[in-house]
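Working notes for the structure below.
All protein chains but one are shown at their positions in the complex.
In this document, chain identifiers A, B and C correspond to the written order of the chains, with residue numbering beginning at 1 in each.
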Amino acid sequence: MDLSSIYTELIMEHSQSQHNKRRLEHADHRERGHNPSCGDEITLEIKLRGEVIEDAAFTGTGCAISQASTSMMIDLIKGKTKDEAMKLVETFLGMIKKEITDEEELEKLEDAIVLQNISNMPARVKCAVLAWHTLKEMFRE
Amino acid sequence: MDLSSIYTELIMEHSQSQHNKRRLEHADHRERGHNPSCGDEITLEIKLRGEVIEDAAFTGTGCAISQASTSMMIDLIKGKTKDEAMKLVETFLGMIKKEITDEEELEKLEDAIVLQNISNMPARVKCAVLAWHTLKEMFRE
Amino acid sequence: MFNLDVNEIRKDFPILSLQVNGKRLVYLDNAATTHKPVAVIDAMKHYYENLNANPHRGAHYLSVAATEAYEGVREKVRKFINAASSKEIIFTRNTTESLNLLSYTYGMKYIEPGDEIVLSITNHHSNIVPWQQVAKAKGAVLKYIYVDSNGRITPEEIRNKITSKTKVVSIGHMSNVLGVIYPVKEIIEYAHSMGAIVIVDGAQSVPHIKVDVTDMDADFYAFSGHKMLGPMGIGVLYGKAELLEKMPPFLTGGDMIEYVYEQETTFAKFPFKFEAGTQNVEGAVGLGAAIDYICNIGLHNIHEHERRLTEYAIDKMKEIPYIHIYGPKSADEDKGGVISFSIDGVHPHDTASILDAYGIAIRAGHHCAQPLMRFLGAPATSRISFYLYNTTEEIDIFIDNIKNVRRWLGYGS
Partner (left out) sequence: MFNLDVNEIRKDFPILSLQVNGKRLVYLDNAATTHKPVAVIDAMKHYYENLNANPHRGAHYLSVAATEAYEGVREKVRKFINAASSKEIIFTRNTTESLNLLSYTYGMKYIEPGDEIVLSITNHHSNIVPWQQVAKAKGAVLKYIYVDSNGRITPEEIRNKITSKTKVVSIGHMSNVLGVIYPVKEIIEYAHSMGAIVIVDGAQSVPHIKVDVTDMDADFYAFSGHKMLGPMGIGVLYGKAELLEKMPPFLTGGDMIEYVYEQETTFAKFPFKFEAGTQNVEGAVGLGAAIDYICNIGLHNIHEHERRLTEYAIDKMKEIPYIHIYGPKSADEDKGGVISFSIDGVHPHDTASILDAYGIAIRAGHHCAQPLMRFLGAPATSRISFYLYNTTEEIDIFIDNIKNVRRWLGYGS
């Protein structure tokens, strides 16, 4: 297993940058996601304008992978519609399960594409998908 | 393991002879003994005159070893006092556990001495001691 | 197409070349437990030399390897019995624990006063005593399905005993005394029409015949690894997802939880909800190797081989006037490789001890089925039971030595 394919600079940047880690005033949606076996816990908040995700942010604790993944997802979905965001979630989960491998398709995930190699670290897959599952839960309601 | 040291003629005789297998009229003591793991079950009956065992008999079912052992014990204790019988029980159990090996001592068990080799058949020890334990229970009361 | 080379198979089982009392071991006690092929023994050794760790709990290499091994066998078991999802496969210690898990969780939660629990009189103690405890605790009624003189269950008996009052039917798929394979699919269909759930004890069937829990529509299905070439200490409980979902946990502690607070706990989802503490990964790995071995030989071949042995043995035994067979007296489709019998004038324990002196391992006693023994009017029987490694020569040795049994007990043969 090659650490440099997972602990990339991009992931380190995202996990250390706090730019998406804050509370949203007047959030329209708030969803708690958690990973009992790790103790990771995030709260995702979303502000909509119509169908469009105007702002998004998170609070909570977790490892570098889960923090980076959350931050990347937030960067990605801001400005997208709910439907577009849900499609991206499916693309991301498909990438992790190795069901989607088409490069062009995966490019849509922007920064989050670097998490592709997390499947080489099976114990950490849960960390990578936490935020995405939380978003899915949020919009399912 | 040598079958001929266990399935001796003497044991066959005793297991097939029915001379001690009957119900006692007016028994003074009656005790049920059983061996759940085999399904063996005997009822021992004793008639006393004073402290002396005037008559003894049993009913029930079991394998050749347990039937023979019971019959041998009855032959042995008839005419003995309760105390003498209890001593013989201890001698028998001591022989089976290999704690008593003194030949002279064991001779007192008469026919029952042939059960000495049952310890080579660990699964059958329970069959050999059933009647003796039952007698012990009976007099403990 | 029958295709099983028993001589090749025997080479895979080191214990079969053991000498017992100076004779080659003839092992005819497979309904009690089975021996292990080299592949199973080696799989466990390989596990400890290469993969050993606590699964599910760690991020390190070995923990991931152990998790993959363990979960891989869960999927293998699913496929083997054709369950819908590997989440419906719970690892236990043995059939007994699988059935106790059900009595403690499903039984204690869903059985109410006056409800009826229907068992078969052929059930093993492990499928009787747990239900007595539920009946006693809950004020429920235990009813028994009886068998006919050949050990079979009639449709009328099913209709008499399973009624709209029945909440649970728990029945052995194959009797470990009579060798009869029961029509569980028909019983399940009828029980479902009456609103009951059905638990099948497959301890004697899974090793020998193709079991398809989806086709038979069983609600729960239990079996043991050690009776199917696998190691001791591992068993399986299959349960339908919608039932497992609503059941409370059984054993509690590590690994079956989500959040533990000082006063309260939330539980993980099934199957993990039912697997508390460090599991027997070695056992699961051994079971996986056993399933591979069985699948490689083919269950239809195993069943056919056993049917032939059963036919051969029954024919020989019927020629001997002082032998009496319990249950079916021919190797019919619904007769597995288990034959209980008695010998006139000889107690079963003497039979077993004397045969043992000739290297032949059979079982004598109540076979953990005392209610059935009482029903049959026999306090004990002798039993021979086959598996894929037994041969007709072994049956010949057995038959020849039955005559010795009689001789030792003082009868002419």
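Structure notes:
We adopt the following convention: a residue touches a chain if its C-beta (ideal position, glycine included) is under 8 Å from a C-beta of that chain, and two chains touch if they have at least 3 such contacts.
Just so it is clear, the structure is predicted and the values come from calculations on it, not from any experiment.
In the full complex, the chain left out of view touches A, B, C. Only one residue from B:14, B:82 or B:124 touches the chain missing from this view: B:124. Annotation: of C:8, C:264, C:319 or C:333, C:264 touches the absent chain (contact as defined above). Here the missing chain is touched by one residue of A:27, A:48, A:64 or A:86, and it is A:64. Shown as candidates are C:52, C:150 or C:163; the residue that touches the absent chain is C:52.
Residue positions on chain A in contact with the hidden chain: 1-3, 6-7, 12, 16, 37-41, 61-65, 121, 123-124, 127, in rising order.
Residues of chain B that touch the chain left out of view are 36-37, 121-124. Take chain C: the residues that touch the chain left off the picture are 14-15, 18, 20-21, 25, 27, 29, 32-33, 35-36, 40-41, 44-45, 48-50, 52-54, 57-63, 93-97, 99-100, 103-104, 121, 124-130, 132-133, 135, 142, 144, 224, 226, 231-234, 251-255, 257, 259-265, 276-283, 349, 352-353, 355-356, 359-365, 368, 370-371, 374.
Going forward, only the chains that are shown with their structure count from here on.
Once the centre of each chain is set as its mean CA position, chain A and chain B turn out to be 80 Å apart. Chain B and chain C have CA centres that are 38 Å apart.
In this assembly, the C-alpha centroid of chain A lies 47 Å from the C-alpha centroid of chain C. Taken residue by residue, chain C touches two or more other chains at no position, since every residue touches fewer.
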